[in-house]
Each structure stands twice: as structure tokens, then as C-alpha cells.
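Missing here is one protein chain; the remaining ones are kept as they sit in the complex.
And then chain A:
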Amino acid sequence: MDNKPSWNVSSVLMVVLFIVVAILVLLPFYAITLASFKPANMVISQGLTFRIQPELLTLENYTSLFTKSAGTYFTWFRNSIIITVLGTVASLFFSSLVGYGLAMYNFRFKNVVFTMILLMMMVPLEIIMLPLYKLMISFKMINTLWGVIIPFVVAPLPVFFFRQYASGLSKEFMDAGRIDGCTEYGIFYRIFVPLMVPAFGAMTILQALGNWNNFLWPTLVLRTKEMITIPIGLSSLITPYGNNYQILLAGCVLAVLPILIVFIFFQRYFISGLTVGGVKG
């Protein structure tokens, strides 16, 4: 291989291949966006189609999404935002503390705690969702946003991630901080939080994405129309008769749009966030 990019047959083939794959990947987005601007009866009788018929395009689905059932969509939106913001902030706060503590100190039971994290990573939520649900009932947290957030505030994955990141930082900063009269917590807050900004960036994005799109647990905890989030609201529009499809499509487009915009601005962090924690080794 030579160092300068050169145009030859294989590079042309590769680009063509990736263009085809990219089109296939984006096709579903094209299909729902187009359908979301079509009249309801067209969507039901035709399903998703390729053809753009400009004379038929309408904003009707979006207006009915906002106006029907007295603006429920905005309630879903608000709940989703609250869960995403509180869940993400709380998770970053606690996970960074735990991860830092594990990485920077030597204390008794340190390895025990680390083993506990690995154990937790190996048992997925699906297996303990029934007892967890029962627990939430006894804590009177069913149908509250706290019930969605609290059990997962200290999830093993972000803790693991922060531990990995903090392990790469020099412990000498701790002694320097102590000499300057910082408390142990001051050292964390004043010295290490700024050093861990890239880790916070990556985790903010991944946690926010996870919270925004979460479905299984919120659907168990949240019960009433006033408390549900966007994914649950959207799924509730699907009935065996499929009579809300057109509103559903408009709702889907609006649920994806905010993340897409964030993604376009923060691509680098999204992508680094995926790899920093997991694939060392």
C-alpha cells in the first residue's frame, strides 16, 4: 500500500459498495418521513411507499399529533425530557464518584466491589424485572418518574467506564492536592472532574440516548397517560386495528429529530463514547 490515496478499481468498488449500503441504511428514514406527510387514508391503504406525490403532501398528521387528546404529545415530551435530564445527571454524578473511588484508592474489599460490578454486568435487567417491579410497588414508586430513574442511577456500565478512564490518570495529582490542603472530595471535584471531562462528554451522550429511547422498564413502571414517555406513547398508538398509523409516523419522525440534530454536532463524542470503555484489551 502506498501512502497517498490513489484512484484505482478497488477504491471505486469500495465507494460504490458503501454508497449502496448507505442508501439502504437511510431508506427507512426516507420512507417514514415521506409517509408522515401523507394523508391518513393514503397511509392506511398504501402503507409506506417510495413515490413522492407533491399534490398530496400535508401537515395534517403533525397537527393532529399535537391537537388530538389535548396535547398529550407534549406531556410525553416533557416526561421524556425530565427522565433524560435527571437520569443522566444523577447517573454521571454517582457513577463518576464510584468509578473514581475504585480506580484511585486502595481499600479493603476493593476487589470485592469490582467483582460485584462485573456480576451486575452479567445479569441483564430482563431477568430481574419482575422482582424489581414488585420492589417498586412496595416503595410506592410505581407511576412516578423516580421509579424509572432510581434503580438504574448507579448502573455497572458507566461505573466501569469511569473506572477505566480514571485508571489512566496520574495518582500524583492526589498528593499534590493534599499538599495544597484539598479534602479528598475536593481533590475529586477540583482536580479530577476537570481531567475527566472527555469521559463525562462521552457518557452524557450515551446515557442521554439510552434514557431517551428506553422502553422496557418505563413501560412497566409508568401507568397513566399523564406519566408516560414518548416511546411508550408512540407504542400505545399501535392498536390491533392500526388506525393511528399516520399520527404514529409523525410522532416517530419528531422523536428521532432531536437526537439526529445532537448527533450531527457531537458525532465524535458519540463514537468515542462507544469504544473507550469497552474494547481495551
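As a convention for this text, contacts are C-beta pairs under 8 Å (C-beta built on N, C-alpha and C of every residue); 3 or more make two chains touch, one makes a residue touch a chain; residues count from 1.
Assume contacts and distances are computed from a predicted model.
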Among "YCII-related domain-containing protein", "L-lactate dehydrogenase complex protein LldG", "KipI antagonist" or "Sugar ABC transporter permease", the omitted chain is listed in UniProt as "Sugar ABC transporter permease"
In the complete assembly, which of A:120, A:169 or A:191 touches the absent chain? A:120
Using the touch definition from the top, which of A:52, A:85 or A:135 touches the missing chain? A:135
Applying the definition given at the start, please give the residues of chain A touching the unseen chain. 1-3, 5-6, 8, 10-11, 14-15, 17-18, 21-22, 25-26, 28-29, 31-32, 35, 45-50, 94, 97-98, 100-102, 104-107, 110, 113, 116-117, 120, 122-124, 126-135, 150-154, 159, 178-181, 183-185, 188, 209, 212-216, 220, 230-232, 234-235, 238-240, 245, 248-249, 252, 255-256, 259-260, 263, 267, 270-271, 274-275, 278-279, 281
